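Subset of chains shown; positions unchanged.
The first chain written gets the first letter, and so on, giving A and B; residue counts start at 1 in each chain.
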Amino acid sequence: MTRLNAEYARAIDDDRLEEWPDFFAESCLYTVTSADNYRRRLPVGVIYADSKGMLKDRVAALREANVFERQSYRHMVGLPALLGERDGLLRVETPFLVVRIMRDGTMAIFDTGRYVDGLVEEGGALRFRERVVVCDSSRIDTLLAIPL
Amino acid sequence: MTRLNAEYARAIDDDRLEEWPDFFAESCLYTVTSADNYRRRLPVGVIYADSKGMLKDRVAALREANVFERQSYRHMVGLPALLGERDGLLRVETPFLVVRIMRDGTMAIFDTGRYVDGLVEEGGALRFRERVVVCDSSRIDTLLAIPL
């Protein structure tokens, strides 16, 4: 679990986005929402992908849009809280903080929040069946340059 | 220890403040001080509670004062350093960083510092006998909206 989180963050921060979908199970859900929307069970407004294919499409779109690398990110992933397990699905919540580093060297907190995850073992490794990224701020950058 | 820290941070960030006193032993000490005061062994100036009842009172006061939720927090808790054990008391120091998220979405570092903890086992679980929150900055918000 810790290893999965470490490798997930590292793949993104190293700009190896093409590897990002592989952290997910074949049948999966990835969404980005705000804490407010999550609490009120409102539909997610920012990002929604419910198949590995959609994750791959998203990476392809990002690559096309961002011909020139303009910024980078640094994920700090916190201590996981194990919430339970049922039918092989492990429920975990993990806080995160992402810093954005602009090309001129300026650094700022890009986002904080928590990953609300459902993990399964698939092909001998732990994978995300579900990763709901719940951002603390309601002002999520809708152009989200990278996966969170 | 890691689990205790993860659950402690999560309870606060999830705004389940009523659960916060339960992370402490029956007989306990919770203080918030600055690194300067801590180094000079000056009396703590910000927050001092030496019973579970005082922790509960503090939460009650916070609830009364903050009728409307105005901001949220995100605790990032670092790697613990185990300093020693004596008579069942475990001495641990753990760095932390807290980000404040305002209602308009603005995020800023609220505080950094270290927890200087004394842990005991009570009722089958690890609890804080002592949690001294040593803030790096001397400019601690005296209105401290939440526990650190």
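Everything that follows uses one rule, which is that a residue touches a chain if its C-beta (ideal position, glycine included) is under 8 Å from a C-beta of that chain, and two chains touch if they have at least 3 such contacts.
Since the model is a prediction, treat every value here as computed from it, not as a measurement.
Undergrad: Full complex copy number, with 2 in place?
TA: Taking the 2 displayed chains as part of the assembly, the whole thing totals 3 copies.
Convention: only the chains that are shown with their structure count from here on.
Undergrad: Nearest whole angstrom, what separates the Cα centre of chain A from the Cα centre of chain B?
TA: 28
Undergrad: Using the touch rule from the top, collect the residues of chain B that touch chain A in their complex.
TA: Residues 2-3, 5-7, 9-10, 13, 72, 74-77, 97, 99, 101, 104-109 of chain B touch chain A in their complex.
Undergrad: Residue numbers of chain A touching chain B in their complex, please.
TA: 35, 76, 78-82, 93, 95, 97, 109, 111-114, 136-139
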